[in-house]
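Accompanying notes for the structure given below.
Of the protein chains in this complex, all but one are displayed in their positions.
Moving on to subunit A:
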């Protein structure tokens, strides 16, 4: 099993809104979250919403403080996610035999402390 880090940006919340204010993080750095678990509570000029986690993983970094205004598309949170070695990989047809499985762990970005 390999790990990689993935950064999630503030999604388009609709209605032509270009930014949102972070009200309260529902997670902290180091927490393990499941997909669809509450991630962060934000408020726009139209409504207050809880954004669910798009991934299961460990929280590596929060990119905004509470009460900070974040533009749509700006980094919100970085996850470390586990990537199954059985997942389909580009250029490989079928499964790699177990004894040939690479032991090297891939980390695309050092964890941010």
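What we mean here is this: a contact is a pair of C-beta atoms (placed from the backbone, for glycine too) under 8 Å apart; a residue touches a chain by one contact, two chains touch by 3 or more; residues count from 1.
What we mean here is this: contacts and distances are computed from a predicted model.
The UniProt record for the undisplayed chain lists the protein name "Pimeloyl-ACP methyl ester carboxylesterase", from the options "Sarcosine oxidase subunit alpha family protein", "Carbohydrate ABC transporter substrate-binding protein (CUT1 family)", "Peptide/nickel transport system permease protein" or "Pimeloyl-ACP methyl ester carboxylesterase". The chain not shown here touches subunit A at positions 14-15, 23-24, 26, 36, 38, 41, 43, 45-50, 52.
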